[in-house]
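One structure coming up, written as structure tokens, with questions to follow.
With one protein chain removed, the remaining protein chains of the complex are shown where they sit.
Now for chain A:
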């Protein structure tokens, strides 16, 4: 998975202490959700192959299994690194004492339980066994979720234009959360959008939810909540089924408290805050999937305009057509979308179901002034491109890399940004004195495979990485191996054989 949504959750999970993972993996639903959502494809295959393996998988066995070309090796290294940082995979030794990998006991047990069923963990949600007197339809849940979520977005975007703000109300808790995540900053009584607020707005909806939830998680200990309970409940939510009511009977106090906040976000629906049943909305059931979070992502006008204008109900995920002459046509009548567009385009005219706009140097640079980056604009335009623009891409099946947006426009947006900035700064670590040239090469290759390498200065024998934890583990492993090899060599000196150093 490479979508921003899971990346965000992954970043959060990676820094958790090991004990938290052990607690998390007690729940089969969590194990399943993490397996499905956070792992790269090859890692899933590895985990599944090892799940019912009685002995640890030898490192050499894995080397034989993975094809020896560069791309596969890179994929393998990435898979192993993520598995290790999520504490799913551990180094071990097999019966013959060779280096091997084994799965985390707790994770393997929970995943097996998830696949076979059984146990008494009740982590996949306890459905209400009595029918609701007034059943809630899926349509109602969708509308509810959309209304709640749009209100939040509208609050954020509204704070960019003083003229728009104030027309929607969101709960004080959510408002505080948005400030906590620094999406809006309060100046006086007026909320103002910040740079991370823009980043938030331009993400796809699933990533938005995770962003907000992670802010929530980070602050959860301050609200007398147990973060593990929150996290495992969120993963449970992802495995629930839409349109079915679940009972609150087996929830912890933390989770009960969480229900209130989640219903403010529109992630679950409860009729009242003391009701013993709750319905997950589509926002919840798609938390751990790739499916579009709201069937109708164009955020209909339900919050702000007359609900009877259902013209926008047929609009779908993609609504923007961008031409090579920088003209932009957006099939939408939602004030929210229009105000998002107005952040980086200059609007021309508006029709009942269509807005025309133009990308100009002035409009893009104004957006950059606000803290929006060109990449954000491009990814927003790409994710919301009209199906007609994608059709062009699909017709060239042979060349899947055909860009969705006109390349000239994409380049120009980047160039406009570059005009303003001549320097990019990255936080990170400089690694030098790596040892022999061969070891240096290997370390650089490893860093590249992990995707943390920024720049290497070959002449000076040093390179720059953005993340250190994986690299330091790598160097420790290297050092240990070297020592082992040296010892072996010493021990075997009499026999005349030379200890062979394993390639990593």
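Convention: contacts are C-beta pairs under 8 Å (C-beta built on N, C-alpha and C of every residue); 3 or more make two chains touch, one makes a residue touch a chain; residues count from 1.
The rule is simple: contacts and distances are computed from a predicted model.
Novice: Not counting the visible chains, the remaining one has a UniProt entry; which protein name from "WD repeat-containing protein 74", "General transcription and DNA repair factor IIH subunit TFB4", "Ubiquinone biosynthesis monooxygenase Coq7" or "tRNA (adenine(58)-N(1))-methyltransferase non-catalytic subunit TRM6" does it give?
Specialist: Missing chain, UniProt protein name: "General transcription and DNA repair factor IIH subunit TFB4".
Novice: Of A:19, A:72, A:195 or A:324, which one is in contact with the hidden chain?
Specialist: A:72
Novice: Would you indicate which residue among A:232, A:286, A:332 or A:376 is in contact with the undisplayed chain?
Specialist: Here the residue in touch with the unshown chain is A:286.
Novice: For the chain that's not shown, point to the residue among A:35, A:269 or A:446 touching it.
Specialist: Of all options in A:35, A:269 or A:446, contact with the hidden chain holds for A:35.
Novice: Can you name the residues of chain A that touch the chain not displayed here?
Specialist: 1-3, 28-29, 32, 35-36, 41-42, 44-45, 48-49, 51-53, 64-67, 71-72, 75-76, 113-127, 129, 138-139, 142, 239-243, 250, 280, 282, 285-286, 288-292, 295-297, 314-317, 378-379, 382, 387, 390-391, 393-395, 397, 400-401, 403, 407, 410-411, 414-415, 418, 422
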